[in-house]
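Data block below; observations after.
What you see is the complex with one protein chain gone and the rest in place.
Our next item is subunit A:
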């Protein structure tokens, strides 16, 4: 759209090839491979300190990888400076220019690229994020949410090949956050750019992104569509970070056709082979809380079941959450949708059966730390 002043023309998918970043002896990003298809909304999800910002900074060119390559399409951008990359960032702290008005902030990028009509473009971008009425204010005179929109406009106005968003909604209250999530998604669909959205809010990642990559300790644990990640987590970390899971350590007993059977704390359970990430020796068995049924009588049929004692009942309206202590001492949580006319009137101390369809169960490699964390969360 403009005479580029040293900006590399690169179009296509964003690729990171075995990218590693070390600070001194500490590895913040560890041998990361990533493919973000052009025009997709990609979320990088992970706990604080797992290397999300560092990854984005390497894509933006604000940090150079210790090893590995960063590419857009077939253009290798490794080693190039930030101003040469067709990439813009919405910073975690907004980083608006305090000495410039909102309009001049947004016009900064186009002006540097010597686009004529930079001011008009800026106004257009401000209208897109619905803060055009604030164009002549200084950033210090804006609320957090307004600053966030300006930061977004300042990056969007350049129509970069890749837009990086570093927890742009982190500082906002829940309501505004939900509202801006919807708007961000709308804008992304409207302008069709590649968005890489960093967040540690799994709900945010799930609702907005086409693809979610779950990151932990500088590595990608699992990547896929939100529903896929939720349905079949491949590691104990993902099982806990994306939604919640009931986990139990167990030992594989053997195979029976398409199923794996395992002994989990005194109970024999089965898992479809296709859902078993770990198939030998010590494994972690898992099932999502809403896939478990709580019953007064011993269930009949083909499901797996186990007896337990109700520890706690919390009614949330659409569902009731039961915490049930199993004979092994593990506490599982079960969400029951309130479908029945006569509610199952359970109280703490009641003896119950819990049952589930083995088709929903999964196994992941044993990870003591995660198993303990899961027990902590439910217990």
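Assume a contact is a pair of C-beta atoms (placed from the backbone, for glycine too) under 8 Å apart; a residue touches a chain by one contact, two chains touch by 3 or more; residues count from 1.
Definition applied: contacts and distances are computed from a predicted model.
Among "ABC transporter permease", "NADH-quinone oxidoreductase subunit D", "Membrane protein" or "Pyruvate dehydrogenase E1 component subunit alpha", go ahead and choose the protein name stored in UniProt for the chain not displayed.
"ABC transporter permease"
Among A:40, A:158 or A:277, which one touches the chain that has been omitted from the display?
A:158
Per the definition of touch given earlier, which of A:99, A:116, A:133 or A:296 contacts the omitted chain?
The one listed residue touching the chain not shown is A:99.
Looking at A:46, A:65 or A:109, which residue reaches the missing chain?
In the full complex, the listed residue that touches the missing chain is A:109.
Of the residues in subunit A, which ones touch the absent chain?
Residues of subunit A in touch with the missing chain: 5-7, 60-62, 81-83, 87-89, 91-93, 95-100, 108-109, 112-113, 154, 158.
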